[in-house]
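Everything below concerns the one structure shown next.
Shown here: the complex without one of its protein chains, the others still in place.
As written, the chain order gives the labels A and B, with residue 1 at the start of each chain.
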Amino acid sequence: MSTTEVKALPKLATVWLDGCSGCHMSLLDMDHRLLTLLEKVDLVYSPLVDQKHFPDDVDITLVEGAVSSESDLEKILMVRRHTKILVSLGDCAVTANVPSLRNPLGVNAILERVSNGGLPKQPDTVPLLCAHARPVHTVVKVDLYVPGCPPSADTIHTVLTELLAEKTPDLHGITRFGL
Amino acid sequence: MRVVTLKINDQEMSGREDEDILHVAREHGIEIPTLCQLDGISEWGGCRLCLVEIEGSAKLSAACVTKVSEGMVVNTESERLSGYRKTIVEMLFTEGNHICSVCVSNNNCELQDMSSDLKIDHISLPYRYPARTVDASHDLFIFDANRCILCTRCVRVCDQVEGAHTWDIAGRGIQSQLISDLHQPWGESDSCTSCGKCVEACPTGALFEKGKAAGEMVKDPKFLVYLADMKAEKS
Partner (left out) sequence: MIDRKITQQISSAEDLAKVAAEQLEWQAQYQHRVFVCMGTACQSVQSGAVLAALQTEIKNKGRENECLVSPGGCQGNCASAPLVSVPEQDLLYQTVQPADVEEIVDALAGKPVSRLLCDNKGDFFSKQNRVVTNHRGLLNPESIEDYIAAGGFRALLKALAEFSPDNVVQELQKSGLRGRGGAGYPTGLKWSTVAKARAEQKYVICNADEGDPGAFMNRSVLEDYPFRVLEGMAIAAYAVGASKGYVYVRAEYPLAVERVTKAIRSAEKHGLLGNKIGSMSLDFHVEIRLGAGAFVCGEETALISSIEGGKGLPCPRPPYPAESGLWGMPTLINNVETFANVVPIITNGAEWYATIGTPRSKGTKTFALSGRIINTGLVEVPLGTSLRQMIFDIGGGVPDGHKFKAVQTGGPAGGCIPEEHLDATIDYETLMELGSFMGSGGMIVMDDSSCMVDVAKFFMQFCAAESCGKCVPCRVGTAHMHDMLDRITKGEGTMEELGQLESLCDVVKFTSLCGLGQGAPNPVLSTLRFFKSEYLAHIVEHTCPAGVCAPIGQDIRRPTCALSP
């Protein structure tokens, strides 16, 4: 065994807050490139893997989704504490996007409507909604923004390859809001 | 009309003295960002994205309303200008409710293009989330105020080209809003001729044709120049 193989691989995590999971689907759309990527990185936490606890020292965390509930809020604060490079992945994380459609209406109006006139039994059944669905960077510090709905597999591949090579990816022209 | 020589971004060029910096630059392949300027209707000077530096002037000038003059030295790109432009575009994103992925104009939107051109990858100003309405009362078109950036291109095209003046801005400051006639539903407007010019002129998905799904609304306001030229020849 050579010494390079002894050195631990960088740890990658992905987190799913208030979003449609499309960004994670896009991540999976990397197809065969996932295999080569996984030789360079250790996927330690993700909705895609069976791991209940977020590890203490993650190198890169990709966050999909807006911060919409108390549970999202707790989670992202915890993730930030244990992550070196936090990436807002996709429009919901970057701008709050579709989840933010509710923002001008107010929580009460939304709950009235979706629970047929009555408020659901909170917080026993579902997490409390925050007043607004917010972009991740309004809650914690974000190191890299990857807009797109969703960012393409190519974009995510570029982001990860560059970050793993300890470079800052230049995403101009590759992705943008909405695309 | 006298022809003057000037320098834009170190490039020597000439233009007619009745032309503005924006057009002379454009004729010479230099694009200056703008959202409220549209060929075929009058200049407005409200979006402030086309601000440029002119040597010898402490103030920034809006290229769309500043005429070229002999010996003028103009700079359209600088760190300062791009910083200002970014903030202004961020202001537009925070002022309304712009949700690209569900917008009819997604991928065909000048505001979206502008954010990309200016390398805006997130909005640092706080979002305002105003409560705005959608007016779908017209038979053919919809006005979604959430996506309106108050550039007044529709107001000007309706007034100056169609001659109907259905649109105008009511209120002031952050309360400004686009209204049809005397603030009644668009579908009840007596003045609207349903010509659709406002829809073509709108840079975002605020005005669109009924029945279009997200990303389907493609606009092309180039015919306005043709109409303006015809009008000018006639008079």
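Just so it is clear, a contact is a pair of C-beta atoms (placed from the backbone, for glycine too) under 8 Å apart; a residue touches a chain by one contact, two chains touch by 3 or more.
Nothing here was measured: the structure is a model prediction, and the numbers come from that model.
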Next item on the list: Determine which of the presented chains are touched by the chain that is not presented, and list them.
Entry: B
Margin query: Given that one chain is not shown, which residue among B:Val65, B:Val102 or B:Ala214 touches it?
Written below: B:Val65
Notebook entry, point to check: Given the contact definition stated above, which residue among B:Val3, B:Ile169 or B:Val218 touches the chain not shown here?
Noted result: B:Ile169
Note to self: Which parts of chain B face the unshown chain closely enough to count as touching?
What the structure shows: 44-48, 51, 59-60, 62, 65-66, 83-84, 87-88, 91-92, 94-95, 124-126, 128, 149-150, 169, 171-176
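Note that only the chains that are shown with their structure count from here on.
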Next item on the list: Determine the centre-to-centre distance between chain A and chain B, using the mean Cα coordinates as centres, and give it in whole Å.
Entry: 34
Note to self: Under the stated contact criterion, what part of chain B meets chain A in this complex?
What the structure shows: 93, 97, 99-103, 106-107, 109, 112, 115-116, 119, 121-124, 126-127, 129-132, 146
Check: Tell me, which parts of chain A touch chain B in their complex?
Finding: 88, 91, 94-98, 100-101, 103-105, 132, 135, 137-138, 142, 145-147, 149, 171-173, 176-179
